[in-house]
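Heads up: the structure comes next, in structure tokens.
Shown here: the complex without one of its protein chains, the others still in place.
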Amino acid sequence: MLLVGLSAYTVITIPYEQAVSLWRGEGRIYIENPRNAQPEWVNYFGNNLPKTITLDSRNAGTPGVTKLITPVTGTNIKLVRIILSFQYNYDSFPSELNIFFESRYNESAPLQKIFWVKPDGTEIKLIDYIVKGKIDQQYLSANQDININLNNYIKSLYGPQNTTYQTQTILFANEDALSKNSEPLKGTYKLVIEGTLFGENPDTDTRMVVYGKVHGIAGTDHLRRDLIVGILWGTPVALAFGITASLTISLLQLILATISGYYGGRVDGFIQRITEIYMILPFLPILVMIAAFYKLDIWILLLVIIILSVFGPGVKSNRALVMQIKEYPYIEAARAYGASNARIVFLYIIPKILPPIVPNLIAAVPSYVFLEAALAFLGLGDPQLPTWGKIINDSFTEGALYKGYYYWVLEPALMLVLTAFAFSFLGFALDKIINPKLKEV
Amino acid sequence: MSEPILQITNLKKYFEISEGLFSEPKYVKAVDDVSFDLDKGEAISLVGESGSGKTTLGMTILRLHDATDGKIIFDGRDITNLNSNELMWYRKKAALVQQDPFGALPSFMSIRRVLEEPLIIHKLGDKEERIEKVNKSLEEVRLTPIEDFAPKYPHMLSGGQLQRVAIARALILDPELVIADEPVSMLDASVRIEILTLMRELQEKKRISFLYITHNLALTKYFSERLFIMYAGKVVEAGNIKEVIEEPLHPYTEALMKAIPDPDPDNRHKIRKIPKGEPPSLLSPPEGCRFHPRCQYYMPEVCKQEPPVHHRKKEGFALCWLYEKGRSLNYNNELN
Partner (left out) sequence: MPDNILEINDLDMYYSTKKGVVRAVDDINFTLPRGNTLALVGESGCGKSSLAKAIIRLLPRNIDTYKGEVIIDGKDTMRLNEREYRENVRWKQISMVFQGALNSLNPVLKVGFQVAEPLIIHGDIAREKCVLKAANMIKMVGIPDNFIDRYPFELSGGMKQRTVLAMALINNPKIVILDEPTSALDVITQANIMNLLKDLKKETDISFIYITHDIAVSSELADSVGVMYAGEIAEIASAEEFYKEPAHPYSQLLMSSVPTLRTDKELKFIKGSPPSLIDPPKGCRFHPRCPYVLNICKEKSPKQTDLGHNHYVRCWLHTETE
């Protein structure tokens, strides 16, 4: 029930194409998500991991954001001073620190001086920078020059250090107690940008993102994608795949079994022999081979699975039931009033066998979901769709367990297990309802 | 005199049993050389015990089995070897009412739908006309008010009601021949009379030829005129019911008469004088007269050969050697 509700919700809120494009990370949609962030609710467990803080100079006037443009008299030059200040009270350092610029200019780009002010008043100049285009960014934490400068700064103040510190560590740390395990200094931080603008009507805006270590309900992956999107969107994919596979295969097997059982004789022999050969062939290895040779779209994969399963065990087990039903009086009566064989097979026999098959059909759905997940996990599935198996695959490729990103593996795994439970219980319940009726028959 | 609607001549139906790849095939001789005529509008009873072949005979006449030998002529046309396409017109003219009311209707169809099926198959009329016909047929079998029955499903109805639906279904194509195979043996005693009376009324009103297959000899005189007694695949005696009951000619008929009780408190004081043993297997029936191992009139010189046909005075016959030899039964309508 839950899964159906979930997938319905997902389908409504996220249209298909948008999901694919979201997942592919087209555009820079995810650029403001932290990488490999844990779910936010881990903070309930006593952690105090930082959330992402975003400040934008375009929102001048909101707390913490000031922007002042002062023209210099007698020239075309304008001075701009942007201060972005924020409170930082977390127990852990931010994962990244980036600045995004959006500028308007004709010929000469703005010149920016970027300063950092810590709560204890220390002011550090980070960099002098000429904007390189209308839209530009400065990955402060990744910038090697800044890092070397900062480490030299520390060395000059406190002597040679044992290790090279990360940029954000230096920027946020209490310098007196600087070490690998130190905690950040809590208080108000400021990013100060003093820029010089040239030309007619120039402008520049800065957006600073202090990346946290937690994000959203489910965290993020290595490509900054919000995992909740992947989990959510995996639901309808898994359900659609599993249900379609199970339904189609069960129905096809049923039809074959009925034709085989009803007509008997050579038709029966023929179908049964083909079934036996099919059943001997190893399903999974062949599937893996095909998936490895051809990069498969998930729906083609579905088709392949169906084709490989169609002459399966259902053909044999249902046949026994069919042979029993064939002897029922109403079948004989139908022949007496002129029903054709085809009519009897489809209108008289199959509706009778269908009810007992439904519980099995439902209980079989998880196995197809797992099949797809297994293939995706091995890297053989659809590379574009966000399926649970794919998420697990990504996590393993990125060494999630090694790096401690347990949530990345556990969340999709949990979804798979939930699916299995849901369908199995549904199948059992249906079995109980339908089988007593069978006894009447 | 009416002309015959059905003429059966030397009809045989054997089922092949193969015991292995190399042994000779054996045959279950369910119907072994049966001949009779059925007139238009006439009702006859075919009486026999289980294993006598009576059901197989009915099924073969309806062409639900293929005859092994012999001829079936219906309304002047030879239908013995027609295939299922060619038989579609026959399916409208000859109908079946089965023994088991609970299994005779598909459990997943409503009563209305069940009755529509034959009409749909034979493409008779559009939806409106079909519904009208269905309603009319429900009225005919007295399942009224119609809305109380038409939308229901078989498991909601009693045995008697289900059998009425089966009868309605059999009659909905306006057949000329109905074969009813033990139509009431699974119903309660009082319901039986109700159903049989209904069938009789409909039969007489529509002038349908009826073949009742039953093991209950006592019922036959209430619902049919002629009687055929079947034993081990052969019709051993035939004739007008009242005459046969009053004066049976075949020793098996005599045994049946002696074996069947009427409700009489004196019965418990008398031992019935009847043959011992059981009906033979159809796989290896006794040679010659099928009844000879159990017959009290057994004559070693002749009874192991196929007995001749001895005709009754008015109509009917018996297959027995007695009359050739100038003998007869000691039947006196007493039990022993």
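A and B label the chains in the order they appear, each numbered from 1.
The criterion applied here is as follows: a residue touches a chain if its C-beta (ideal position, glycine included) is under 8 Å from a C-beta of that chain, and two chains touch if they have at least 3 such contacts.
For clarity, every value in this text was computed on a predicted model and none was experimentally measured.
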- Message: According to the contact rule at the top, which chains on display are touched by the left-out chain?
- Response: B
- Out of B:25, B:151, B:261 or B:308, which touches the unshown chain? B:261
- Residue, one of B:28, B:146, B:274 or B:302, that touches the chain absent here: B:274
- Note on the structure: Considering the complete complex, of B:166, B:202 or B:219, the missing chain is touched by B:219
- Message: List every residue of chain B that touches the chain not included in the displayed model.
- Response: 49-51, 158, 160, 188-194, 197, 215-219, 221-222, 245, 255-265, 267-268, 271-272, 274-276, 278-279, 333
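Everything below uses one rule, namely that only the chains that are shown with their structure count from here on.
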- Just how far, in Å, is the C-alpha centre of chain B from the one of chain A? 72
- Interface with chain A, chain B side, in the complex: residues 62, 64, 84, 87-88, 91-92, 94-96, 98-100, 103-108, 117-118, 121-122, 155, 166, 169-170, 173
- Query: Can you list the chain A residues touching chain B in their complex?
  - Reply: 328-330, 332-340, 343, 348, 351-352, 440-441
